[in-house]
Structures are given as structure tokens and as C-alpha cells.
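Excluded from the complex is one protein chain; the other protein chains are retained at their positions.
Here the chain labels run A and B in written order, and each chain numbers its own residues starting at 1.
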Amino acid sequence: MRENVPESVVEQRSIVSELRSSPWKLGVVALLLVFPPIITSAFADAAFWITFAVEVFVFGIGVLSYDLLFGYTGLLTFGHALFFGGGAYGIAIMANVFGLNYFEAFPIVVVLLLVLSLLVGVAALQLSGVYFAIITLAFAQLGYELVLQFNSVTGGVNGIYDISIPDVIGFDITEPVVTYYVTLLAAIAVYLVLRRVTNSPFGRVIQGIRENEERIQMLGVDPFRYKLASFAMAGVVGGFAGMLYPLFLTFVSPPIINWTTTGDLLMMTLIGGFGTLWGPLLGTGFYIGLKTILSGVIEQWRLLMGIIFVLFVLFLPSGLAGLLRGEQRTTSGLRARIQDVLPGGPDRTSTPDVRTSPTSEEEDRE
Amino acid sequence: MTDRDTPKRRSFLKYVGTTGAALGLAGCTGGTGGGGSSEAFTLGTLAPQSGGFSASGPSVVQGDELAVSQVNEAGGVNDQDVEMVVRDTETDPNAGARAARELVQQEDVDALSGAVSSSVGLAVAATANDEEVPYIGGIGSAAIVQGDCREYVYTNNPSTHMVATGTIPYLIDEQGTSDIYFITADYTWGQTIQQTYEEIVPASGGNMVGSSFAPFGANDFSSQISQAIDSGADTLMMTLWGQDQVKCVNQLIQFDGRQEFDNVAMAWNSIALNRSMDSVEGIYAGAPYYWGIDAEPNTEFVSAYEDEYDEKPPMASGMQYGSTTSLLDAAQEADSLSSDDLAAELEGWTNDPYYKGGDQEFRPCDHQNISDWFVMQGKAEGDMSESADFMELIERRDGSEVVHDCFDACQGLPAWS
Partner (left out) sequence: MVVDSAAILNGLSRAFLLFLIASGLSLIFGLMGVVNFAHGAFYALGAYLAVFVFGFSDSFLVALFVAPFLVALVGIAAEATAIRPLYGRDPIYQVLLTFGVSIVLDELIKFVWGADPLRLATPAAIGGVADFGFISYPAYRLFIIGFGLVVAAALWLFIQRTRVGIIVRAGTLDSEMVEAMGINVRRVFTGMFGLGVGLAAVGGVVASPLLGVYPSMGTEILIEAFLVVVLGGLGSVRGALLGALIIGMAQGLGAFYIDQFVGLLLFVIMIVVLLVRPYGLLGQPGFVEH
């Protein structure tokens, strides 16, 4: 994290000026708004691509929440599936056990998610770094085991099916095109809200915590409260993404709450470019798109994805966002990396305790 | 027309699929040309080609492929060759649902088949019904016709009731079983079967002396095995799935467990599992299919399968072959490509003889496939005449004897009769 100083640390913009300053972001949004009618007229299998887009939006919201926690606050969590899946299961269980419909269950689940994220956050934030990652993993797996165990409530291995969603003002919101716009708007809203948060003083504090927690503490700030707030926010937003799941899938099943789902979120965030909000969205599109296109063609697409991820960690840790913004690697270039591996060693000390300092500043903003 | 180059053909179809079926390139395989929705009947096969059940993936595909190629050799459906497109479910319900959607929306399939994991089967069933495309569930699909049944969904898989009833009464009646200890999978499939055991064991004159459960993905069965041995039962009944069954058998052998009981049995078995077991000698097993079934249609099926794929057909292949042959025959009979017509035709569809001998029916009241069940016993290695010759068939049980009653199944059905 020390190597990357993303733009958002040094900026503070209002929403309007934010959008105005990045015309291509506005362009993307406009494109997304007209996507359904265009694709419906051009392709017979439009419904498939619309549902694909919905999946990208829903996962995108999950990834945005993950970026808030990992990218901005610097907390690597392996337990995010607990909230993402928790939101989905929350809605499903409310429907299954308590007979509530989707809209009645919604606010209840949001409150439950907030409580859950505060409880887990208070516990998990006693630790930091690697230990934090491990305890979040433990919490997530505990959730997974609970789901499998209490199968009268959760449907066990099979999950819960046929979640009913009533019409809104006469609209069937599970109709693919309607779902598309609902989830697109939700994603845009979440993005704008999180953008506001990360640009606010709160946002600067959490990024400060990511960079150097001790220094922040010496400024008289209590990092724990900020980390907890960030954790809770990420938990609720991540859960919100999960709650949108039944709109396009009508069922929930255990894989959504398994730690491998967090792994997917992590890969999308890193490949996209953590700490930028829009980067991980790119990463989501990239990941799901590659998965959808490749899995019909080669059987080993996951191997390819893993290799891409490893290469990004090694050579492009600032992700696609970094690539697009022309960021150089800040500690050593490709050549230095190769020199590391050759006999004779690198031309700098490389024992684990030594930290190299960032050597370059920001380059272009958009 | 039988296309010998099956792997290449498959990947060509996949490639075509992802770059836009609208271009109508599907016609290259010998059907009609032109248009997004070709006149040829298109089958969408869902198989776990990656993920936890990927070992069964090829079996599912091969079973369907053989059915399709034989139907095509006999003239196809509606005078045209049937086409087949395969998609990977990744043994994950979300991916399976997505794959099903892809097949329906992009490939314009007329029917869906396959899936091995029960949760994937449920996901595909939900999608198929939403899209109003007929789907015959594969191996793991016992659950898809319980609870809310769907008009477009059928299952080829024996229900949990059938699995439970298939083997135990035989053991009690014919093999002197009286006190039984159960080791059962601790999730829905196993638990439902266990509940059925609780009914039928006393009813058949046996005793349940104890049971222990193995959680999903269990590794170590030592405690269940130790407790079983300690219970003094004369029979051990294992109701486990996939790799769990393999581990339990191997660990049982390490405990010399077969000596501790008069009878040891597996509720569900496939030669795919037997290959990984240290020995199957003397172990009873139940299954809806085994390649060694001595019936003429089966002998023909097995030799055709062996010619094409150089191995004996495992359970998944047999079941897919059976369900897809029925599906295509029904499509031919329905004489129309409308989904509703096909779904209606399947309701109450019968085969006599069925590919494994005996007869078969897709019962209207719950869309459950009713066909014969088999009890087998494992052979000693020295008695095996060839590598897949694991089992000796002991008893064929008529499907109607083991099937559950209709009244505890679906409300909305029959949908078409």
C-alpha cells in the first residue's frame, strides 16, 4: 500500500464537478443508460446480455464496498462474503420463514446487516494486518457452517428457491430490462455516495489510516472508530448488493457465502485497481466478462484468471486503473524485478525488514 | 449423421455460441441453414466440467451425445438432425443458472438436460421453468420435483424415497438383515433418505440400532465407523455421496470393518466411485443403473458406448442416455418444436422396453421418472473379468415397487393432462 498514492487522497470534489471533470465517465454512464434498447434491437439473445450486465452491476456494488474497506482503509478482509451472502440469505430467509415479501424484508435486513457488521467489526478490528484477514475468514466460514447446518431455515446445501418479489407500481421488477435499470441506478447511487464519502474528511482519515496508522493516531484521531465505521459501511453496502441478487436469480445457495466469493471480489478489486472506486468496477466487468466469454471456449479459464491475477500482483499492483492513468511502478521497474531473480541478486538490499520508499508522485489525473 | 470428431465439434459449437448464434452458423453441422431459430431440434446439455463434480462431466456429455447420434442415425427429429450444445455448470448453482440461460437465450435450445449436483439441478430447474423450456434433470435432481413442482421440469433421478426403499427391504427379506446401523450424509439428500429409513425399516421387520451422520465434505469417518462396529449391528448401511462414499469405504476396510458385519451396503453406487475404492468385495449396493444389466436394450447400449468411448458407461452416462432418448422420442412424437407441446408430451411418457430393460414412465402427478432399481454386490478382484466388472447384479426391482406415493409430492401437477 505504501507504494501507491491514488488520486483520491489529494482531491476533494463535489459530485457535479467530479462528473464534469471526467467526461468519459459521463460517457460510460450515458452508454449504459441506452444499452438495453440498442442491444435488444441488434441481437436476438439480448436478454442474456442484459442479465449479464445486471450481474456486473450487482457484483460491482459488492466490489465498491470491498474497495472502501480494502482499497481506502487498507483492511484486507477475507470475510466479505459474510455480508454479501448475508444480505442475499437475509432476504431469502425472511421470505421463507417469516413469509415477508421482498420489500417488507428489505429494511429489516439492512438493520440486521448493520448490527452484524458492527458486532463482527468490533471483534475483528482488535487485530490488524494478516491476523485481521484470518479472523475475518473465520467469521465468514462460521457463517457458511451455520448456513449449512440449520438447513430447515436456510435450505442447507440446496439453498432457498422461488423468492417472490411483488410488482412495484405495476412493474415487474424481475423483468430483465427493468432489473437492469434498477440495478444500474443502484450502482450509480452507491458509487456517488461512496465517492462523496471517500472525498470527505472521513475519507481522508481512513486513507491516512491505510498509509500510516501511527501517524494518524498522533494527530489525535482514534483510528478504531474510523475503521469500525468503514467496516460497518462496507458491510451494509456489501449486504445491499447481496440483497439485489434475488432480483435476477430468484434463489440463493451456499456458494454465495463461502470465502471463495470473497476471493472473487478481491481479484476484481485488485485487477481493477484498488483505492479508486471506478477501477474495481472495471475489474468487475473484466472478470465477469472474461469468465462469461472464456468459459464457453476453454475449460481452463480459471487457470488463466489466476495467472493474470498473479501477474497483476507482481507487476501491476495498481491494477487496470493504474495502467489507464499511466502510473509507473513506484519502486522498481520490470528490469529490476528480473534482476532480483537472476543469480547475483538485485542491486538493493531485499531482506524482509527493509522497506523501500515510494519514489514517484501521481501522474495524470483524468 | 454421426460425427466422429466429437471433441472438435463440441468446441466449435461452443465457439459459435459465444460469438452470436444469431448468425445461424449452427446450420453447419448438417441441419437447416439460415435464421436465428433453426428448424432443427437443439438440445442444451449442462455438465459439471469444472468444480467439485467435474469427474462426472464427461459422463454426462457422452451419454447425451450417444443418444443424439443414435437418434440422428435413425433419421433425427422432424426429419432433421438433432443438434447439441454443451455448457459448463462449474458445479455451482449460479454458474449453472447462467449456463442454462445462455443455452436458452443465446443458443435457442428446445430442451435442457443434465446437471449432477442437486443444488445446480434446482437452479437450472428454476431457470428452465422461468424460460418455459422443458428440462429433464440428471443425476442429482431428486429434489426438483419436491415442493413447488414445475410444469416444464421432469426428473430422471430416483427420488430419495426410491433410494431408501431400493435396497433395505431386499436385505431384510433375502439376506437376513435385522439390526442395522446407518452412516448417513448430513445434508438434505441424506437426511430425507434417513427419514424414509425410519419408516420402512420397522415396516419391513428390521431394527435401526443406531446412526451417525457425516457432515458435508467430511474427511474422517473413523468415529462413525468405530461407533458402527461398537453397536453390534449385523448390517451397516452407508448413505453417502461421491468422494465421501469412497473415503468411508476405504476407511472401513482399514478398520477391517467388513468382518464386523454380516452385511455392508451402500445406498447409491457408480463404477466411477468403485474405481477409487480399495475393494468392493462383498459390499451390497443399490443403483438405478449398472452397465452389467442383462437386458437386450442395455447390451446394445453398452456396446455402442464402448465402441465410441472405449470404456463401460458409468451411471451418469446411462441415465443421460435414457432421459435424452426419451426426450427426443417425445419430441418426434409431439411433431412440433413448441416447448409447451414437448412438455405436454413428456407428461405421462412411457418407454417399454426402457434402455435398461423393464419399463419407464414420467409420472404425470409429479413428473418423476419411474424405472427399475437394481441391487448388486461387489466382486472379489479375482472374479472380475474386466476392469469395470465391479458388481454382480442380484436383484432387479420394479420401479413401481419402490416409488413414493404421489400425494406427498406436487400440487400444481399434472400441468398438461
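Simple rule for what comes next: a residue touches a chain if its C-beta (ideal position, glycine included) is under 8 Å from a C-beta of that chain, and two chains touch if they have at least 3 such contacts.
As the structure is a prediction and not an experimental result, all values here were calculated from the model.
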Shown chains touched by the chain that is not drawn here: A, B
Contact partner of the left-out chain, one of B:E132, B:E199 or B:D278: B:D278
Hidden-chain contact residue, picked from the options A:L116, A:I135, A:A234 or A:V252: A:I135
Residue among A:S22, A:T40, A:N101 or A:Q149 touching the omitted chain: A:Q149
Hidden partner chain, residues of chain B it touches: 50, 52, 54-55, 57, 186, 212-213, 215, 217, 219-220, 222-224, 226-227, 230, 243, 246-247, 250-251, 254-256, 272, 275-276, 278
Touching residues on chain A - with respect to the absent chain: 1-3, 76, 123, 126-127, 129-131, 133-135, 137-139, 141-142, 145-146, 149, 259-260, 263, 266-267, 270, 300, 302-303, 305-307, 309-310, 313-314, 317, 331, 337, 340-341, 345, 348-356
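The rule is short, and it goes like this: only the chains that are shown with their structure count from here on.
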Centroid distance [mean C-alpha coordinates] between chain B and chain A, Å: 38
Residues of chain A defined as touching chain B within the complex: 43-45, 47-48, 51, 55, 148, 151, 155-159, 161-162, 249-251, 253-256, 292-293, 295-297, 299, 302
Partner chain A, residues of chain B touching it in the complex: 11, 14-15, 17-18, 20-22, 36-37, 49-50, 87-88, 90, 92-95, 97-98, 101-102, 105-106, 108, 118-119, 122-123, 126, 130, 143, 148, 187-189, 191, 215-216
